[in-house]
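One structure is given below, represented as structure tokens, and several questions about it will come after.
In this view, the complex is presented without one of its protein chains, the others remaining in place.
Moving on, here comes subunit A:
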Amino acid sequence: MNSIAEHIADFLKEYSPFDHLTIQELSEIAVNIRVVNLQKHKALFQINDLVHDSFYVVASGVIDLSIIADAEETILNKCHVGALFGLRPFFAKNNYRMTAKAREESIVYAIPIAVFRPFLANNAEVLNFLLENFANNTPNSKDSENLRGNIISDSVFYTDQQSEMQFFQSLSYNTNPLITNAGSIVKDVAQLMAETRFNSTIVCENNIPLGIVTDTDMSSKIATGRFPVTVSVDKIMSKPVITVLENVSLAEAQLLMLKNNVTHLCVTIDGTDTTEVKGVISEHDLIIAQASNPGVLIKEIKRSQSASELKQIRVRLTNLVQTSIQKNIPLTHISNITSEINFAILKRAIELSILDLGSPPARFAWLSIGSQGRKEQLLLTDQDSILVFEDVADEKYRDVKDYFLTLGKRTTLTLEKVGYELCPNGHMASNMIWCKSLTDWIKQYDSWMKAPGEKNNNVSSIFFDYELIFGDQKLEDAISTVVFKNVKNNTLFFDYLGNDALRKHSPLTFFKNFNVEEEGLYKNMFDIKTRAIMPLVDGARLFTLYFDLKGINNTYVRFKQLTISDPKHSEIYLNCAEAFLTLSKFRTLEGLKNENSGQYINLEELSKIDKEKLKNALLPMKELEELIKSKFQLTQFS
């Protein structure tokens, strides 16, 4: 026994779950500990690393647990002195689902699992603590109250975006359960359950849950003859009921059922069994909830055979977006998932058309443009797309073009049935102007960029936000090359785009009031799309082209990337990025409320705080405008 191990044992004794162990046991553990020093920002383990043979306790310093999605680090938890983390290897063999990184210079104790496991088996309290840590339990469950201090969730559910959703995803459950009192006769209860087709009844006294009777109880205790059907229900009920809070997540509910080996959870007001019953969650509810999980949606999209099936899925996606927004999931994540699913739907629509028409006579690329191309489409908006096909011999050209036009028409019609409106400006692959060969497209981009604004050459800037949906990557690359070649020293083009970006009407009046629509259908409403969001989108596009940033389409990511490429003005870009998110959120909420594209915000329905928030989000735009003015000579087209 060495004296340092003794110190470490003394240290551990202060913290849960080690306080349940004796000092001898702790010393035994301490002897096997490894002490690791982590420099500031040094990672201990990263997402997808193989699990270590140990878990960790912070001895000094702070460790951040985070996930990284789209170049963005989201911190899930900060572990302070005495906190446990990296419990994954206890329960699962797969790789780490998060990154542990030192926020400041830190020392951590690595405790080998093999050494610790025997103590788990002999000590239920320790096991429970770890399970709770691992599952990030409800704040109100009684036995964890005294441990609140250093519960560090090992929130493994964050992982990739899909299971992350699962963690946030709320459950819809039966809020009107069967309730009976302890004196009821089993036969009556069974009769009631049979009539209502519920498989559980909660036994209550003054709406406070005492126990629960499920199908299982009926079959195991009545049908086996252990009790007669005339006995009172409290004889056969299962108790205590496992209770949860109202807004329990899918993942939590799953874990609680597994942990307690039950099939039903009872929802109460504060999550304890001393308050009123609000509902009951059954295993069946979990299965249903999983059906609107993004992963499942994508799978179903791949299997669907018709526009109406796709439409069903799109409706579920809208629900998913709605619940996610209400749950305050970062908007960037929601739009990532939504755009993945949108792309999957588009892709499937194209596939369905190809199945009908036969295989294409030449290679082609279907590109989404505009908001879809920027991955910012949270709501059902109109479809914008173009089609590029490879150059073919002159005599074949007509047939090939015919084929792709038909393909475009079929696909856009399918998508219309799914719920994506046709583009009012005709920016679609079904339009013969936007369905052409690579050479023609290169010519088109050349003329747009070399002589913008001339004659009928009014370029719509949405053509510079494109994303491949289906087909050959090489064709998309060819277009990118042309665009970025033409961008070099092309002051005229930037002049044009800059003016285009500034042409939008300012969102606030001279007196700092909102500039609302003066007439028409949307009188007195605020046009958030054209007055607030578009200028940011245009600005972001202008600067990414200027700084030669290829392959980034999303406005938020563009601004983020610009802070790196142009550090001198990073603050402006950061403000714009945040403002963009806020504005998009306003728009999405409005859209969900009215089931439209959310372009017009009804200011009267906004609270005072929300109005201020909205106003504040409009401020960075001014700075961006100034930056555009100083960076580009906007003389030709003003």
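Please note the rule applied: a residue touches a chain if its C-beta (ideal position, glycine included) is under 8 Å from a C-beta of that chain, and two chains touch if they have at least 3 such contacts; residues count from 1.
Everything that follows uses one rule, which is that contacts and distances are computed from a predicted model.
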item	value
Per UniProt record, name of the chain withheld from view ["Spore germination protein", "DNA polymerase III epsilon subunit", "ABC transporter ATP-binding protein" or "3-isopropylmalate dehydratase large subunit"]	"DNA polymerase III epsilon subunit"
Contact partner of the left-out chain, one of A:105, A:246, A:300 or A:566	A:105
Listed residues A:42, A:117 or A:284, member touching the removed chain	A:42
Missing-partner contacts on subunit A, residue numbers	2-5, 7-8, 30-37, 39, 42, 60, 105, 107, 110
